[in-house]
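What follows is a single structure, and I will ask about it in a moment.
One chain of protein is taken out of this complex; the other chains stay put.
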Amino acid sequence: MTDVLRVEGLVKRFGGLLATDHVSLTLRAKEVHALIGPNGAGKSTLINQLCGELAPDEGRVFIGPHDATHLSVPARVTLGLGRTFQVTSLLDDATLRENIALAVQSRAGHSFRIWDRVLGRASIWADTQALLQGSGLEDRADLPAHDISHGERKQLELLVALARKPKFLLLDEPMAGLGHVESQEMITRLQAIAQTTPMLLVEHDMDAVFALATRISVLVYGQIIASGSADEIRANPAVREAYLGAEDELC
Amino acid sequence: MRLLVFALGFGFLLAVPFLTQSIGQPALLTLASRILIYAIAAASLNFILGYGGMVSFGHAAFFGIGAYTVGILFAHHSSAEPLFGLIPGSNQMLITLPAAVLVAGLFAGLIGALSLRTGGVQFIMITLAFAQMLFFFFVSLTPYGAEDGIIIRRTNELFGLNMRDKTVLYYVILAIALVFFLALWRVVNSSFGAVLKGMRQNERRMAAIGFAPYRYKLFAFVLAGMGAGLAGALMANFLRFASPDMMHWTKSGELMIMVILGGVGSFFGPIFGAAAFLILETFLAGWSEHWPLALGLILLVVVMGTKGGISGLFDRFGGRGK
Partner (left out) sequence: MILILEQLLNGLQFGVMLFLLAAGLTLIFGIMGVINLAHGSLYMVGAYAGTYVATETGSFWLGLPAALGAAALTGFAIEALVVRRLYARDHLDQVLATFALILIFNQLIVLGFGRQPVFTALPSGFGGSVELLPGLPYPTYRLLIIATGLSVALGLYLLINRTRIGMLVRAGATNRDMVRALGVDIRLLYTVVFGLGALLAGLAGYMAGPISAVQVGMGEQILLATFVVVVVGGVGSIKGAFVAGIVLGVVDTMLRAFLPGLLRLVMAPSDADAIGLGVASMGIYLLMALVLLVRPKGLFAAGG
């Protein structure tokens, strides 16, 4: 069993609309599996079911060997899921350092202790510092999260996800809203992370997808219509059909 | 610098009995005792409301439970008949206070477990409704005085102190308040405190890094209920009675007013808030029987017009940020 994440026959209906139509996919070790598709293809719905915020109507989700279909978000996180949000979702009043430290603390445990000093837990702050070092956010570390730029918040999302030492990452549009330079930096960063941590990447930025993905699946109207390497996807007529009118997006 | 301010504040609280004596206003000592007790209750509410973001509108229920625990234990001590034929009564503060804290915690566990299944507006109304349910329960509790409540003829005993002496009782309350606030300081700055502050800001984020919101919020709710139970137990000792009025929903409202007057989520805010509220009440009530009108207007102005309550003002004028 090498799949870190496996989805079988996932179905989600909203009223009469099939938002997720029998989706099956896997994420294997060492892999960057990109999920692309036009707007409204059901990518967000799918991601929300994978991380546990939305319950599917049919189908199953496995994290490693565990059936996670009915597990809550925190339970899935404990099994090794790490995620970033498309619209950044952080602790806005806390500093960047505290945002990361809380994720480190979550991994370290003992969070029901009411008689210790969280500032005295040296290993938490050391791990946090290690993550901040060389991240480009080090000199911003003691600002509250609502005071930093959008690009920095995107970076912080990633650091917070990494702080939990996840077995795999669900990245929901990590490039969204980034400028060209910031995007390039993010790609470099993700390439480095991908050496050790497999990722399921939902992304609109095709440059990033082709730079990062080892496998690409295309989601259209809730269905996966194609899955393969970058070249196979480029050449796939069904994919070209789906992106018709937005052809320039593909290359 | 900070330590100096604390020391000065604590020194002032130590000196209160002498000050009230020397200006010939012994009634002010009673006011000071009530302020300390309400400060404990308001701080326990602030713990879930200010730090945890849970707007509980039924906090007076636990205050009342604490008071009734002391009252019921005293009644069974007087009659020498065990409660349910099992639990002997007591008039020892070292027993009644922990008992009140535990019973209040138990009720908070039950009410919290149900209420925290919801959120937002529903949570506010449900905590309010549960508190009101307990209110009616005690109103109908004929063995313990129904709506008149229980008279506690003598304040609980502690180390052979003369608890009838108002000054002694004040110092007992002050000592317990000090212990309470030191404990609260530890909890707020603990690993759990860090998680709780995160829950207020963004539950979705907390879930995404692996914290299950329900459990942490419930634990906080229980701790807060215990704090209110302690305050209620002290109040029962101080007033020498326990009545359903202590858990009337307007009492819950008053606790919230104290929290917002002092500054939501500020550690010492509830002390200032309780002081401001009770001094205002005493002053306005002496001035006119229509004092709730003035209180309402002041509250409206504070809520609509300011941020951070009294502590916020101090911070702004003191020039130190939050």
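First chain written, first letter: the chains are A and B, and each begins at residue 1.
Basically, a contact is a pair of C-beta atoms (placed from the backbone, for glycine too) under 8 Å apart; a residue touches a chain by one contact, two chains touch by 3 or more.
No experiment lies behind these values; they were computed from the predicted model shown.
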Partner chains on view for the chain not depicted: B
Omitted-chain contact residue, chosen from B:25, B:79 or B:118: B:118
Contacting the left-out chain in the complete assembly, out of B:150, B:264 or B:278: B:264
Residues in subunit B touching the chain absent from view: 49, 55, 57, 114, 117-118, 120-122, 124-126, 128-130, 132-133, 136-137, 139-142, 146, 249, 253, 256-257, 260, 264, 290, 292-293, 295-297, 299-300, 303-304
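The criterion applied here is as follows: only the chains that are shown with their structure count from here on.
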Centre distance in Å when subunit A and subunit B are each reduced to the mean of their C-alpha atoms: 44
Contacting residues of subunit A [partner subunit B, same complex]: 51, 53, 72-75, 77-78, 83, 85, 89-94, 98, 101-103, 105-107, 110-119, 121, 160-161, 163-164
For the subunit B and subunit A complex, residues of the former touching the latter: 186-187, 189-195, 197-198, 201-202, 204-212, 216, 219, 223
